[in-house]
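A single protein chain has been removed from this complex, and every other one stays in its place.
Note that the chains take the letters A and B in the order they are written out, and that residue 1 is the start of every chain.
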Amino acid sequence: MFARLFENVSRRTLVLLGVLLVGMFGAPLVASDYLLTVLILILYFAYIGQAWNIMMGFAGQLSLGHALYVGLGAYTAAALYVHFGIGPWLGLLVAVPVAALAGAFIGFLAFRFKVGGVYFAILTIAVAEFARVGFDHLSWTKGSSGLFLPVAQYTHNDLWLLRGQPVMFYYVLLVATVLAFVFCRALLKSRIGYFWLAIREDETAARSAGIDTFRYKMIAVVISASMTSFAGVIYAFYYNNLFPEQVFHISRSIEIILGPIVGGVGTLFGPIIGAFLLTGMSETLIAALAALGVDLPGAKQVFYGICLLLVIMALPDGVWPWLSRRIGLTEREK
Amino acid sequence: MKRKSPSNSQTKTASVSRRTFTVGLGAAGFTAGIAPFNIVRAQGAALKVGVLLPRSGFQAGIGQDCQRGVDITAGLLKDMGLPNLQIMNADTETSVDVARSRAEKLIGDGAQVLMGAFDSGQSSAIAQVAEQKGIPYIINIAAAPPITEQGYKFVFRNFPTAGMILGGAFTAQKEIFAAVGAAPKTAVFLHVNDTFGTAMKGGIGAVMPKFDMPYKIVETIAYDPAARDLSVEISKAKATGADSLLLVSRLNDAILLTREMVKQRWSPMAIMSMGPGWYEDQYLKTLGKLSDGPLSFVPWYDPNKPLSKKLEAALAKAHPGVSLNTNHVYTFEALLIAADAYKRAGSADPKALADAIRATKITDNVSPGPGIQFDAKGQNDKLKISAIQNRGGKLVTVAPKEAANAKAEWPLKPYDKRA
Partner (left out) sequence: MTFDVYLNVAVGGLLTGLVYGLMALGLSVIFGVVRVVNFAHGEMMTIAMYIAITLFQALHLDPLVMLVPVAAVLFCLGYALQAGIINPFITRPEHSQFLLLVAIAIIIINVLLILFGPDAQSVQTSYSYDSFQVGKLIVDATKLYAAGAALAVAVALYAFFRFTAIGTAIRACADNYTGALVVGLDVKHLYALTFGLGAACVGAAGVMLVLIVDVTPSLGPAYTLLAFVIVITGGLGSMPGALIGGVLIGVTEAMAGLIFTPSAKSMFAFGILVLVLLFRPQGIMGKKAA
């Protein structure tokens, strides 16, 4: 199993991966606190992008409501901590199944009735919005007045309760991103992965080839939802307050998926590259505008939008497929 | 806006306001500064204040309004003999992620105090960064009670919590009822189902019984902050037959609700708002004659305090046609607190600054009450709530008596009886 992970991987790719990994693990030693915060954001989006990619990039199901799983993970773990003092890692035992159930619910509704494409995408938005309004009314999680976690004093890092400094969250997210990467690679190399690709390319053909498409699409949704909910748990303990208007909002769902699309849907590096590019671009634009003395609210977003537009027009498949060709890496996953 | 020479230094250096920018587009903007922040020194180094406001995104309107309060501060502080502030502006884009990373960036760039950020979620994210870095953070506006219940040592809030607003509102209402010799018997409570609205709704059950109010709340109606149409809300409120309307809403909703009341021909005896919207310029301008009458019970300014008059004049000069409101007042006061603490501390050492802020006792201020001071949690618990009323496109303060400049008009003139 482990050996298969490295099948068809060129030496160049391995070297590149190694350098990247060492760089990321060493980054907190040299990075300023600001840079560390930005890196945390990047890893957060890279991880969720990877999880989203399982559904869209591998199995071809466009979800525009991933904020739902983030929110469910975040709220479940936070509520357990606030009400019963249950730590985040134990909380995961509840949070993940909750999100998986929500994913299974959506999948069950959609795939049984052959709801696909745009219709499926809108269904995912609808359920996420439903949850947003629902949580606004759920008094157990304090409704729209916001769920606040007691904030730790920052003297030491408590990994078990996830109370501590940003650098701890950085490493947790880094490990999670690496594991997600490896896991996705393993999935792609497995039978499931081949079935998914078959479904993505031509669902009717896949079904006539004897693949139980309902089952494998369900598996994709459930895995993706479960992985995403972990990011939600981290989010809750990193920010220490949750508002339904924030975590379930459609703009969060959109933010999540911009990275993998820009990076390259269906590729393993796409979500990571995309997260780096977009968050980096956002921060660079702010700095560049400040350096030019432009203090004009909205200007940054206009440039951000233009950059997005140019990228998708020039590289419709995303940045990674193009980049990997340019630097001579074989991208076999695609 | 040219690069300023050190001699005429003010603190407005970093910002090119939207207006300046659009007038001289490119040219003016680009010459304004090659360095991110033009460091200007006057007598002694200026205190570097990182200002975080949501100036784009959903809350852009409020964020940019708060920014007006920042822009007029420099001159006033100078007149008061307070040290200069070097303002470092940052836009939170109405996002918690951005608020947090901007706070880190400002501190990295040398900010010695942080100020902002209107919204409770963003303020809470900034508070954690400030606390961790040991940089004092002064919240201008954000009413969610938990922020100052976290045991923070570097976070200060010169803005009332939801409970304080309710208590102040009921006190002021009773004062008005006594003054006009009339009171409603029933009220319908209409509130937006957002952070502030829910905090107020949660508080009302606990606070109201303590005040022995003459009216009963016959029904509570919550509405979605994303609502596009509020006709049902008014139909429902009207159908309760209550003789007054108690509210927590926001600006756009306030305008929509008023229109619906006019169209559905419902004029309660009184409209009593305990949140934003009903007193704002936009409301007065959009609704004209129909804007007259509503009472707002809000953190406001004491029109009789000398500094209020100066602040009003400064705002009128910088932004003609904009009336002084909560956003400007509490943003200004947050900066006033920073400058005052810097003067007393005599250094920009964060620990010394935080201690100085904790010991704040500013009596020459703008907001109603005995002055600015903080309790052990960093909360100004002495703030008073004012009752203001719209009259002919202007705002008057009708309670509490010591901070009032007019008497309340009662009851609300029916909408269909206005020319």
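Simple rule for what comes next: contacts are C-beta pairs under 8 Å (C-beta built on N, C-alpha and C of every residue); 3 or more make two chains touch, one makes a residue touch a chain.
Values in this document were obtained by computation on a predicted structure and should not be read as measured data.
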Exercise. Given the contact definition stated above, which residue among B:Leu85, B:Ala169, B:Ala187 or B:Ile255 touches the chain not shown here?
Worked result: B:Ile255
Exercise. Hey, which of A:Val70, A:Met168 or A:Leu258 is the one touching the hidden chain?
Worked result: A:Leu258
Exercise. If the missing chain were put back, which residues of chain B would it touch?
Worked result: 18, 22, 55-58, 60-61, 63-64, 193, 221-224, 226-233, 235-236, 239, 251-252, 255-256, 259, 262-265, 282, 286, 288, 290
For this session: Spell out, residue by residue, where the missing chain touches chain A.
Result: 56, 62, 64, 109-110, 113-115, 117-119, 121-123, 125-127, 129-130, 133-134, 136-137, 250-251, 254, 257-258, 261-262, 265, 296-299, 301-302, 304-306, 308-309, 312-313, 316
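Convention: only the chains that are shown with their structure count from here on.
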Problem set entry | chain A-chain B separation of Cα centroids, rounded to whole Å | 36
Exercise. Which of the residues in chain B come into contact with chain A in the complex?
Worked result: 14-18, 21, 29-37, 55-56, 60, 63-64, 89, 91, 93, 96-97, 100-102, 104-105, 107-108, 120-121, 124-125, 128, 131-133, 144, 146, 150-152, 193-195, 197-199, 202, 224-225
Seminar exercise, completed: So, in the complex, the side of chain A touching chain B is made of residues 32-34, 36-38, 41, 133, 136-137, 142-146, 148, 150-151, 153-154, 165-166, 239-241, 243, 245-246, 283, 286-287, 290-298, 300-301
